[in-house]
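Note that this complex is displayed minus one protein chain, with the remaining chains in position.
Moving on, here comes chain A:
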Amino acid sequence: MGSATETFYDVIRRQGITRRSFVKFCNLTAASLGLGPVAATEMARALETKPRIPVIWMHGLECTCCSESFIRSAHPLVKDVVLSMVSLDYDDTLMAAAGHQADEILQETREKYKGGYILAVEGNPPLNEDGMYCIDGGRPFVEKLREMAGDAMAVIAWGACASWGCVQAAKPNPTQAVPIDKVIRDKPIIKVPGCPPIAEVMTGVISYIVTFGKMPELDRQGRPKMFYSQRIHDKCYRRPHFDAGQFVESWDDDSARKGYCLYKVGCKGPTTYNACSTVRWNGGVSFPIQSGHGCIGCSEEGFWDKGSFYDRLTTIRQFGVEATADQIGLAAAGAVVAGVAVHTAATAVKRLTSKHDHHRRNEPHDQQ
């Protein structure tokens, strides 16, 4: 696949797009990203001169839902991303090549574009039994991952698996699956969490890197700020019902029919950072809350281990007992009230039996 030396401009011209349209595209993109007119020229120059960035897309322990989401991207269309913007040199799920042929591409890219390709990882490596729970091409996936990350420019962690661990890393995690940042420590990692991430968020992250040749600005947890800096709750169209105190109490009540806030039935929107309430899904058709179900927080760390999807507070498991913070707090407060009552009674008994005379307080006391 030597086509990686072609520029973005070469490819779109070949597809019959005029220079006029290309310049228009650059101006619109610069404007929508809030950049000045100079940026449009810079962007055009970059797309004309820079070779397309080779992308290696690897799969560890995962369910392929990230790929399924990715191929449904509408803005930009995934075909434009895969065929024009980047040079997707390796993706064992999408590519035609298989077996040794496919494996050779990995080595070829690693040598030819040393330090210049992007490694996109879907899924994560299990570490238990020397990584034997995920064998890819006859070798533990974790070995291949380390090898390919070693010469990459940057790493994209697709989905909750690569970012946080997801279901295979949920307790008790028998294969000891870990997020990729536990294995790759010397490369910048862009976390794009979600189970799966939104298609437009995935292609958006790639478009940004291709256009500007650098990483998008990340938050302190390594997620691109442009898609993950606000909670579902902050941009939720049901938010006015939250502020008004109008809540769905059960799934079939009048409030549910009226489309009130799902906070009381455990919506995790207030603790989930993602773009669902703005970008939405399937080309902007809907998102979970719009369909009447609360957010389950799939883009958050350890979302399988935080108790029920329908509770706003983490279920606390200690000594084999499961309880919420309120049950524990109420039980403890009850125990303390009982303790205080007993102590009061004991104090009263002591006071009555020892019969302290108030007037004798100031007199010298005999031996204690």
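Methods note: a contact is a pair of C-beta atoms (placed from the backbone, for glycine too) under 8 Å apart; a residue touches a chain by one contact, two chains touch by 3 or more; residues count from 1.
Methods note: contacts and distances are computed from a predicted model.
You can't see one chain of this complex, but its UniProt record names it "Probable Ni/Fe-hydrogenase B-type cytochrome subunit", from the set "Phosphonate transport system ATP-binding protein", "Quinol oxidase subunit 1", "Probable Ni/Fe-hydrogenase B-type cytochrome subunit" or "ABC transporter permease". Screening A:101, A:282 or A:347 for touch with the missing chain picks out A:347. Touch with the chain omitted from the figure is made, among A:80, A:108, A:151 or A:301, by A:301. With the whole complex as reference, residues 164, 219-221, 225, 229-231, 234, 240-247, 249, 255, 260, 263-264, 268, 270-271, 297, 300-303, 306, 312-314, 316, 325-326, 328-330, 332-333, 336-337, 340, 343-344, 346-347, 350-351, 361-362, 364-365, 368 of chain A touch the missing chain.
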